[in-house]
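Take a look at subunit A:
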Amino acid sequence: MPKRLKISPKWLFFSLLTCGVIAGLAAAGYVFWVGHSEAYNVTREIPWGILISTYVFFVVCCSGLCLVSSLGHVFGVTQFEQISKRAILLAIITMLVGFGTIAMEINHPIRMAIWVVLSPNFSSPIWWMGALYGGYLVILCLEFYALMKDRHGMASTLGLLGFVMAMAASSNLGGVFGLLEARPFWYGAFLPLYLILTALVSGGALLALIVYFNHRTRGLPFHEGERSFMDALGRLQALFVGLLAFFLIWKVITGLYGRPPQGYEAMMALINGPLSLPFWLFEVLLGLLVPLVFLLRRQSRTPQGVALAGGCSLIGMFFMRYDMVVAGQLVPMRVDVGEQAGTWLAYTPSVTEVVIVLGALSACLLLYSIAEQRLDLSSTHT
Partner candidate 1 sequence: MSNLFWNSLSRRRFLGVTSLAIGAAALGTKAKVMEALASSVADGTAVQSIRNVFTSCGMCVNKCGVIARVRNGVIEKLDPNPHFIKSRGMLCARGNAGLDMVYSPDRLKYPLIRTGERGSGQFRRASWDEALDLVAKNLNELAEKYTRAGTMFVSTEGFQEHFFTTFAECYGSPNTLRHPTLCLSSNIQGFSATFGTNPTPDVLNADYILMSGANRSEALLTPDSIDMITGEGGKRKIVYLDPRFTKTAAKADEWYPIKPGTDMAFILGMIHVIVTESLYDKTWVETNTVGMEQLIPHIQPYTPEWAEAECEVPATDIRRIAREFAAAAPKAVYYQGRRSSFFDNDTQMRRAMAILNVLAANWDRPGGMVPNSKVKLEGHDYLAPWYEDVPERLEKGDVAYLSNKDGSWKYFRDRVLEGTPYPVKGMMIYKQNPLVSVPNRAKTLAMMEQMEFICTIDITMNDTAWYSDVVLPESTYLERDDPIESLGGILPVVTTRNAVIPAMYESKSNLWIMQQLAKRLSGEIFESFNFTMEEYRHHQLKGKPQIAEALELKGVYYPKTTPTYGKFDGKRLKTRSGKIEIYSAKYAKKGLDPLPVYTAPEEVPQGKFRLILGRNAYFTHGTTAHNALLDDIVAENTLWLNTREAKRMGLKHGQMVRVKSPLAEEQLRLQVTQKIRPDCVYLSHGYGVLNKKQQLLQGKGGSDAALVEDKVEPISGNVAMHQTFVEISAA
Partner candidate 2 sequence: MERIVACITVLLFSVIFTVSAMAAEGGNPKKGKYLWKKNCKVCHVAGEEGGVLSPSTKTQKSWDRFFTKNKHKKKPEAWGKFSEKDLKDIQQYMYDHAMDSDQPETCG
């Protein structure tokens, strides 16, 4: 009889994530080998695909973590302080992974590093994106250092600075899209504000998950204080998600009302077009309605309920980024083929693109899990 192999859940969890990361790295290697045009399904009409939307997902998560966790050590909402370290650590990780994802999308990341410094264009939202997120990363690192070293004064100051940077960076990221006159679906002040709000939703959702899984994996019971924290977080999330629902409703209404050129077609791509599945199933149902139901009902606003709502929101957010990035490009800039012209262009991510995204998600979880194992992230205030 061979010795019975015992597979612990932890072992399985880590090996799965490691496999994901390896797959992602392999895909990245493949991209370096064959080149972007071969590996990716992005086209000249739709130059930005799932890698960009995943990047947006990650960096907005990062901003959100910072914004929500600032409620603790910046604004002194004590209930939130217990998770400051974890929030900042995850923020750093999501940003790094986000940067990794966009590095795969950009053809020349090294050229970028050189020329954004030597030849900056201050009118370019992407330049500002780099500058803001770069600066923000430094602040996050310092803040994490301060938290780990229990330098609360420094942490608070840096937290405040980080809060401002998070607002600036995420709204500027909205500006990357919102400043393109060529793309009516994106153009305008909506996206910068929307990105701040979605940052809050993502941040809240992630915090709920952090707290919940911290307890679950360590087998800790939820004490009264933690239950009330989760309840407060749940209420806050309900507010954010509710606001988001209104944002979305008005975006849809303005997209359809009067059928604005191009904006209408892009909106229809979501409502009854190539993106309707991710839109209705993931973005609306899973991302908005399910969390709202869990968060508004007192009975379900338990730690589990809030965490579940957070998980759903987060999945919804991932698809929401995808919908936003792709829908803005689906309407042709130019009709080339006369009679045969369709309303929409086509984009489906390639296997390589999907594997890179899965690798990025795995890397994010893996890094965080390792950090949880290696560092003492428990709050000194509890």
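Basically, a residue touches a chain if its C-beta (ideal position, glycine included) is under 8 Å from a C-beta of that chain, and two chains touch if they have at least 3 such contacts; residues count from 1.
As a selection rule, all candidates are chains of the complex that A comes from, given by their letters.
On a predicted model such as this, the values are computed, not experimentally measured, just so you know.
K.L.:
Quickly now, which of 1 or 2 touches subunit A in the complex? Give its number.
P.N.:
Here subunit A touches candidate 1.
K.L.:
Under the stated contact criterion, what part of subunit A meets candidate 1 in this complex?
P.N.:
Going by the criterion above, the answer is residues 339-340.
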